[in-house]
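Shown here is a partial selection of chains from the complex, left in place.
When the chains are written out, they are named A, B and C in that same order, and each has its own residue count from 1.
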Amino acid sequence: MNWLDDAALFSQVSAFLAEDLGRGDITTQSTVPRNARARGRFLAKEPMVIAGLEAAEAVFSTLDSQQQLEAFVSDGEEVEAGKVVARTNGFADVLLAGERVALNLLQRLSGIATQTRKFVRAIEGTSSQIVDTRKTTPGLRMLEKYAVSIGGGRNHRFGLDDGVLIKDNHIALAGGVQAAVERARSAVGHLHKVEVEVSTERDLREAIESGADIILLDNQTPEGTAQLVRVARELKPNVTLESSGGITLDNVRAYAEAGVDLISIGALTHSARAMDISFKIQAG
Amino acid sequence: MNWLDDAALFSQVSAFLAEDLGRGDITTQSTVPRNARARGRFLAKEPMVIAGLEAAEAVFSTLDSQQQLEAFVSDGEEVEAGKVVARTNGFADVLLAGERVALNLLQRLSGIATQTRKFVRAIEGTSSQIVDTRKTTPGLRMLEKYAVSIGGGRNHRFGLDDGVLIKDNHIALAGGVQAAVERARSAVGHLHKVEVEVSTERDLREAIESGADIILLDNQTPEGTAQLVRVARELKPNVTLESSGGITLDNVRAYAEAGVDLISIGALTHSARAMDISFKIQAG
Amino acid sequence: MNWLDDAALFSQVSAFLAEDLGRGDITTQSTVPRNARARGRFLAKEPMVIAGLEAAEAVFSTLDSQQQLEAFVSDGEEVEAGKVVARTNGFADVLLAGERVALNLLQRLSGIATQTRKFVRAIEGTSSQIVDTRKTTPGLRMLEKYAVSIGGGRNHRFGLDDGVLIKDNHIALAGGVQAAVERARSAVGHLHKVEVEVSTERDLREAIESGADIILLDNQTPEGTAQLVRVARELKPNVTLESSGGITLDNVRAYAEAGVDLISIGALTHSARAMDISFKIQAG
């Protein structure tokens, strides 16, 4: 990550801690001796792909700049249940204050990486790639897209300014595929490509003929996808093709085998189950 | 919601929009005629408990203060697949700019409310109540706890400053249950009760005898829970009892029938599946 | 203090310095040689309880991260006139830029601690405790409540979210004591107690019978207080009782001897006189 990510991470983690701590951790303040020291360990309680160790460390180092996380695995590694993934030593009140936020981040990001890895595995050997969507948790897009990349997926647009993707709503409001594509090509900066969502062969042809660089085949069956891929490649051999809509672990390989370059899946981020990770603290 | 929630909601929604829009929606700017108007409808695509309509409206009214959401149901209502839950009219570019953020919020919060409602239904007729935890998405705690309440659950602590809950880690660092409870009672403000997490009958007895107001029975079987409930009620009839750990839709009723007052479930917020809701836009 | 307090303190002190410095200390810039070094000493000019040394140090370390305060007493100690309480060495322009803000904080917080100590002394030997109120200077609540605790008082609510205290206005709007108490008990989180303000024996009885945990006896004479204490203890022996309203150094002991647990006094924070402390700077 670069400076921007670091600065953003620190700023986000500070806000997350403020949300959880409010005016302070009154339980710890009233029960744990001031300046007591402790050791904490993050323990994976089920198999998973780890993601978010830097974010977890940032939680503790925000609370106490001296405190670091000693990681025993790297983001992206697959671990078994029972694996101690990281440990940290420091003031007991710092560990207790940061525990929940660190876990909430680590569990969620590992959940996304684990989910992504399953999709990536499912299409191994094909020439397709798994990509994410903008269906991320509001406020966590950079972290969640990072977790997707750690899981082996690629990132689609980071935001509405990050590329032209003409969808059905744009087409309807622009007055047709051709009008939309031509307007986009003439108005957008020279460094941007133009992607168009289509759901019929007719729109597909119109999009390519109007100069679209990338075609998103939305809500097609694998068979329908294969047919549209053939049409598209005939018209423009080097067109980039993407599938989206209704894609699950069960059918993702069929889409990949239909020949698309990219398969985008909202569930990578909007419905990943949090991984079960615990944080155990001992005096000392 | 009150002023604080409104101010916080506006501020959050602005940040969520900035995250998605970056330097602007280049697709809409280049394809949709400036000042075009449009109508949008939120459509439930599966049965669900709706939650988050105010948040969704805040997305659009942040973009254009004139724009409102006309809701056809209220937060908390159960709807069937196919139900149009709300509609909005306005500038096409505003609808397109807000669509994704509004959906991301509405889908997530409805997912939490729907999940909560299932747990609440599962214990209907008992005297127990479903409560949430601090296992919320960083940055979204207030919204997610709101969704839990909409689903019929009650809210546990909003943060570490919102109540004394002495856990195993505190007990270890304080040097035992009695020491921890007594310290907490003498140090904390007179308006706060003291809750203690226990996992053995011995700790349960020590906690109650030391003056704990509330006991959290962690990671017990339903049978073990019933046994500890009996012990606790004998010692202190009006003690409040809470269960947590490993509770699912399948076993939640057994815990309720074991006689606890509160059942707390992290999965309400950390692993709820986003509900399938679409936003359809038409010119005009 | 914890991270939050540290972060809040730094952020507050930065705002205080910006308020005083504006575009810069034009007197020092134009008269004092750049990079001149100096030594400064804080001198108590009357007897007082010192409070706020950390805040004073934060002023200087915000201006120059290398600069520390060497304190010769700790917060809470009583000093005589003439005592040098702390000293600091550093760049002359830093000492001159921070002087006023550091003094404004130290003088005010020591004033509050000194005032509190007098009340605490006045009831020594009784079982009552002095508590503060929310009548603090806007923006300085955490610091002023800290000064009260340094003086030997205890802290009442830190804000409206920090406990249920039902006052006459709530009772009037709720339709009576019983309605108010019962609603509060059912709506508020299970970790919160319920305190009710009463001014008649009838309301006192109704409050206790409705389940109030704590009773605030407002604007009573010491004799009236003693009478209500007897009634309350008869109804509920372990009820917590608090006095407020019209309490001065002259009569506070009478309230304590009337048997209440807590005596809350707004004047601790809203009308404490600033202590006379000077800051002397020497070249070097």
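Assume a contact is a pair of C-beta atoms (placed from the backbone, for glycine too) under 8 Å apart; a residue touches a chain by one contact, two chains touch by 3 or more.
As the structure is a prediction and not an experimental result, all values here were calculated from the model.
K.L.:
Every chain here is the same sequence and 3 are shown, so how many copies does the full assembly contain in this file?
P.N.:
Every protein chain is the same sequence, and there are 6 of them overall.
Simple rule for what comes next: only the chains that are shown with their structure count from here on.
K.L.:
Taking all residue numbers used at the chain A/chain C interface, answer same if over half belong to both copies and different if under half do.
P.N.:
Different: fewer than half of the residue numbers at the chain A-chain C interface appear in both copies.
K.L.:
Using CA atoms only, can you tell me which chain is the most central one in this structure?
P.N.:
Taking the mean of C-alpha atoms per chain, the most central one is B.
K.L.:
Find the geometric centre of each of chain B and chain C from their Cα atoms only, then give the gap between the two centres in Å, rounded to an integer.
P.N.:
Centres of chain B and chain C (C-alpha means) sit 35 Å apart.
K.L.:
What is the distance, in whole Å, between the centres of chain A and chain B, each centre taken as the mean of its C-alpha atoms?
P.N.:
That gives a centre separation of 23 Å.
K.L.:
How big is the gap, in whole Å, between where the Cα atoms of chain A centre and where those of chain C centre?
P.N.:
Computed value for the inter-centroid distance: 47 Å.
K.L.:
For chain C, what residues touch not just one other chain but two or more?
P.N.:
In chain C, the residues touching two or more other chains are 162.
K.L.:
How about chain A: which of its residues touch chain B in the complex?
P.N.:
12, 15-16, 19-33, 36, 38, 92, 96-97, 99-101, 103-105, 107-108, 111, 134-141, 158-167, 169-174, 179-180, 183-184, 186-188, 192, 270-271, 273-274, 280-283
K.L.:
Can you check the complex and tell me which residues of chain C touch chain B?
P.N.:
So the residues of chain C touching chain B come out as 154-157, 161-165, 189-193, 195, 214, 240, 242, 261-262.
K.L.:
Within their complex, state which residues of chain C touch chain A.
P.N.:
2-5, 7, 142, 158-159, 162
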